[in-house]
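Every protein chain of the complex appears in place save one, which is left out.
Chain lettering (A and B) follows the sequence in which the chains are written, and residue indices restart at 1 in each chain.
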Amino acid sequence: MRSLGLVWLSLRLGVLNALQYRVDFFIQLFQSVIGLGTALAAIAVVFSQTDELGGWTRDELVALVGVFFLVGGLVNVVIRPSMERLMEGVRLGTLDFTLTKPADAQILVSTRQVDVWRLVDVVLGSVVIVIAITRLGERVGVEHATAFGLVLIAGMAIIYSFLLVLATLAFWLVRLENILVIFATMYEAGRWPVGLYPPWLRLALTVVVPVAFAITVPVETLVGRLEPATLVTTVVLAVVFLVGSRWFWKFGLRHYTGASA
Amino acid sequence: MPELGRLRAVYAAKFRAEIALQFAYRGSLVIWLLGLLIQPIVYLVVWTTVARSQGGAVGGFRAGDFAAYFTMLMIVNQLTFTWHFLEFEWRIRNGFFSPLLLRPIHPAHNDVAENLTFKLLTFTVVVPVAVFLLISFGATFETQAWQVAAFVPALVLAMALRFTFEWTLALAAFWITRTGALNQAYFVAMLFFSGQVAPLALMPAVVQAIATLLPFRWMVSFPVETALGRLGPTEVLVGYGAQLAWIAAAVILLRVVWRAGIRRYSAVGA
Partner (left out) sequence: MTAASIRVTDLRKTYQVPEREGGLRAAAGSIFRRSTKSVPAVAGITFDVSPGEIVGFLGPNGAGKTTTLKMLSGLLYPTSGEATALGHVPWRRETDFLRRMTLIMGQRNQLAWDIPVIDSFELNRAIYGVSRAEYNVRLDELVELLDVGDLVRKPVRNLSLGERMKCEIAGSLLHRPEMLFLDEPTIGLDVTMQRRIRSFIAEYNARTGATTLLTSHYMGDVEALCRRVIVIHHGSLLYDGDLTGLVERFAPRKTISIDLEPDQPALEPGVLAGLAGGPDAVVQHGAERVTLRVPRSETAAVTTRLLGRVAVRDLVVEEPPIDEVIDLVFAAGPSDAAERAETAAAQPVA
């Protein structure tokens, strides 16, 4: 529980810091609204030529956009900035200060930096999801919504673990400053259902960069199209990813200590 | 002319320096390559799916046409895009602009040279990616020989236009401390009016009409349309005209904004 308290304190500090720069809020709001408008406009353009896209209806795709913004927002609020800071810490050696603190280093580095205005994306994404759900109507039952929440959390855990692994690679590949761009690039492909893509890319989006679990799978759960087996797989995979990434992080840490000595 | 000789020497030296730089960042280049590959695939896949669900073709585009369109779009994008407007704010804030200003040569030359060498270098990677996309998505072309030839000037003019235009946009950093929002607005306009989301032919009539009046189509979509053999001789000539007119306008705008921007930069402190 001490760790949770630590996370809270870290986040609080980030929020206080961000409140100093209110202009950033308006800039972020502007950018997020434009981004969302663009995504919805793109769907409108596509659906001006067709009624369904690879088995997905317009409202389902709107829900997908909502989840894309929600998950992307959550990643950008704390995970990505913290990972960037971690990589910078490895590069400049400032990680030393973090490692000498009497607390779990993984938790510390994962919550070091908060980009609080990115919460705008989370809010906008949530609003879009709610709108989509009302339009989808009774197809979304209580059990679907619960499962959606569960899968969403599992998906977030998977993405967090993946980013931690990418950032941990910085212990060896110090000069590869833009390694997180791999994630950002693949995440963009998650704007559309992964089922549309050719098999090799679908596989990459599921196994190599697990964007599918964070966006497509939760929406399929929401609209009741998900097999129970996939749900179980997602949750199990989340646990595997969490444990695996923690092991890899500790392994990388040994390398860091070795390199700086 | 000695001035021209000096410019050539500058470009040659910049080219060598840039090769060394890219070599130092070869790992990052591989990651960049991934983005290059994924981007065209996204909309290519979406529109191919639409075409299939509509009985094989939509708005005169079959699956193979989309493959050709989005692959050519990637090539044209790759050759015309610039990144200086994303860097200008950082450049000014960290004092990297002042040294450029004190060189006895216009700072734009630095960026043109950087741009051209980056394009030349990366083109060796773009070609195999394009070939992979064309083959794996079964692209089809109905291009005639004259249209292949017509593509070259369209592309060159598009490069000149987009560079001039985006370099002028970059100068906004002299007045605005955070240019992110402005740049994003520009991106969105580019996305819809230059044929990135969909071929302009598939856009609503209003968007098509606006796109003809704005410069974006002439920076990207027009060369792609020419390469796909979708334009007749008259349309191509009109396109050249539009490109030249926009280049002239952009150059004038650049000069005006540059002069005002430099005056401001020199007034508020470097």
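Here, contacts are C-beta pairs under 8 Å (C-beta built on N, C-alpha and C of every residue); 3 or more make two chains touch, one makes a residue touch a chain.
Since this is a predicted model, take the numbers as computed values, not measurements.
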* Structure fact -> In the whole complex, of A:L4, A:V23, A:V142 or A:A229, the residue touching the missing chain would be A:V23
* Which chain B residues would touch the chain omitted from the figure, given the whole complex? -> 2, 6, 9-10, 12-14, 16-17, 20-21, 24-25, 95, 98-99, 101-105, 263, 266-270
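One rule holds for everything that comes next: only the chains that are shown with their structure count from here on.
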* To do: Report the inter-chain centroid distance for chain A and chain B in whole angstrom, where each centroid is the mean of the CA atoms.
  => 30
* To do: Within their complex, state which residues of chain B touch chain A.
  => 25, 27-28, 31-32, 34-35, 38-39, 41-42, 45-47, 49-50, 53-54, 58-59, 136, 178, 180-181, 184-185, 188, 191-192, 197-198, 202-204
* chain A residues touching chain B - in the complex, by the definition given at the top -> 23, 27, 30-31, 34-35, 37-38, 41-42, 45-46, 48-54, 173, 175-179, 181-182, 185-186, 188-189, 191-192, 196-198, 201
